[in-house]
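Complex shown without one protein chain; remaining protein chains in place.
This part shows chain A:
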Amino acid sequence: MSAARARDDFKGAPNLPDPKILLDLFERMVLLRRFESIAQIACRKGETPGFLHLYIGEEATGVGVCAHLRPTDWVTSTHRGHGHALAKGANPGRVMAELFGRVDGICGGRGGTMHLYDRSVGLFGTNGIVAAGIGHAVGIGMGARQQGRDDIGVAFFGDGAANHGGFHEALNFAAVQRAPAIFICENNLYATATPLKSITLNPEIATKAASYGMPGVAVDGNDVFAVWLAMKEATERARSGKGPTLIEAKTYRTVGHHEGDPVIGTYRTQEELDAWIKRDPIDMFRKKLIEDYGIADAQALAAIEARIEKVVEEALSFARNSPEPDPATVRLHVFADPINPPAALAWRAAGDTKTQGWLEAVRDGIAEEMRANPAILYFGEGTGERGGSFAHTKNLWQEFGAERMVDTPISEQGFTAAAVGASATGARTVSDLMFADFAFETAGQIFLQAAKLRYMTSGLMSAPMVVRVGAGALRSSGPHHSGIYHPVFAHMPGLIVCVPSTPADAKGLMKTALRAGDPVIMLEPKALFASKGEVPVGEHFVPFGVARIARGGTDITIVAAGQMVQRALEAAEALAAEGIEAEVIDPRTIMPLDIDAIVASVRKTHRLLIVDEAWAMCGLGGEIAQAINELAFDELDAPPGRLHTAPTSHPFAPVLERAMLVDTARIAQGVRDVISGQPPVPDHWYTVGLKSAAPAKPTPAPARSLPAASTAAAPSDDEPVTMPFGDLTVSEGTVVKWLKAVGDQVREGELIAEIETDKAVVEIEAPVSGTLNAIDQPVGAVVPMGGRIGGIKK
């Protein structure tokens, strides 16, 4: 506690703040203590549902920190957060009512002790998840800065969180962004019951700040004035744009981990407890006010305590008298109501279209929205000057700058938490996680924080952010870069899940997402990045929950999303030749799901096949088929069928990957099976293992289908010069330069041409030495990957 001691020697210092400030600190600490004492009794009486984590013993930290904050600053908090809520100014009666689960609670009874939010005073939640709120504070600060305010984000967390990735990712991101944020570690020595010294070899948490290049200060967390002084400096630093500070407040809870947990337990001694009780923050400060500062006498302080006693009694009475929430309201506040922003529902005349590639169309959509709304921030790995791994943010950094197109560290958890914090406090954010698989690196922020925020706050707050990822299988991307996972996201109440299948829908859904009121998971199939389509010129929004009939038909309904739409359309064309007219429904958003469109189609066709790129278990096929059972059973003339990607990880070998994925032929056969009344039977349950342990008789793999070269048949005796296969999501390039002419001598490896793709200029080298005897593709020609552009005669 050496650093703390250093700040403790102001006794008799002439530069004390206004006595009112000091008396306010005392009063606020008394409020926190008395509130918790009353909550403790209520909890023991069984008046509060669930269990409480009390702040008793740590009051000096919360009060000393929050004394510097405005209502428009935000604090994020922990499971032990009642004190933070009160210190930040939340109404004691309404906080108590929330602990009672009553309708007048600050979250209407939906949040409770560990999920206390109050927009009016800048309380961004106590939090049931360790370290989850740290990154929120970073985003809150960055969002305020982007909106031109000098408000700051302050994160409270415990010593246990200091060993959590959320801490390290958030601090690093905040430091490099000079985020207007302050990190307050309340080090009470135990992560629940685990001593800090037993879980880290560096228990001096303040020193960890050095790893991230920010100041770290340790203070006596039981000395409210010491905390106040440290926070004063950190606040000035944050507000003035100098960046974040880590403050470690060394303190102690003089109660059990939670109400009902023993105060001593197996991990603490009575002697240790007694020593800390002697350093009780309120007693120490009372003594200082009277004896050291001489600004109040015992009687005056007793009067303050009597007044607070009345406040907390009124709070208890208010909570007890508040009614329970109406059970009929349980379904409210999951999504915005209406779920679509007005722009997405506005009628627009069908106008001109232009042919655009997927990536270009979505980039246009993002750029249009970023121009319209200066509070949009884009967080991503390599999405800045580089323009994204798929060229999916090309030119956005050049137009909007590094402040808005934020190149992040590889800290999915850290910057997604920041995206949650910023989006909930007036900004809008895109958290670009590159591959859908990587979303699990920050699953907690998506599922537990963003998705639940609206509900936990009874609709008073929300996190309108977009999680943008490339999704789905594409050319041997392998086990960690091929998943799509939309059923996993759709499972979580509060998440909107988009799986577009055309450039127009991808752009329209992205624009809607950037105006929506809820977190949106935008799963863009990588396999479609190289696709082109007609995109409406001008403002173009696609509403959530409105399916597209991709093809009309009368005999069977095929439901397919993302890259399965095109496969289904190809199957439908093949089936038409057999006299089967399939209707293809593209739901476009998995959540909300336009079940009405599917029911309407089944009423017409009386048969149903669901084709989905995600896996079958607890998946879209079962979901939609059961919905049809419930909504349109009497319309079914055959059992619904489902085709999913095989229940395996994505294998690397192309032949295995093809065996795993649903293709056009399988869809066509699935349709025939459903029409014959015997849908394909899946085997993803694994109840008896695989039906056949022996590998199936190997069949020769079909020839790999290369993009057809657009050249005419070339002379066969020369060595072809080709456009090389390169990036996964690039399918073609434009010849921009020939450095050699027909008849020129070339050496092997010599630069002979340049081809520009969506992402880069590819230099074409001579494959062999000889004479360039053919230029098949002149400058300006568009060449597919693998396509021949010329020939060299040896």
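Definition applied: a contact is a pair of C-beta atoms (placed from the backbone, for glycine too) under 8 Å apart; a residue touches a chain by one contact, two chains touch by 3 or more; residues count from 1.
We take it that contacts and distances are computed from a predicted model.
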Answering from "Peripheral subunit-binding (PSBD) domain-containing protein", "Malonate decarboxylase acyl carrier protein", "NADP-reducing hydrogenase, subunit B" or "Biopolymer transporter ExbD": the UniProt protein name of the missing subunit is "Peripheral subunit-binding (PSBD) domain-containing protein"
Per the whole complex, from A:G677, A:P724 or A:P778 the residue touching the absent chain is A:G677
Missing-chain contact among A:L636, A:V655, A:L739 or A:A781 belongs to A:L636
Among A:R279, A:H606, A:R666 or A:K737, contact with the omitted chain is made only by A:H606
Contacts from chain A to the absent chain lie at residues 606, 633-638, 676-678
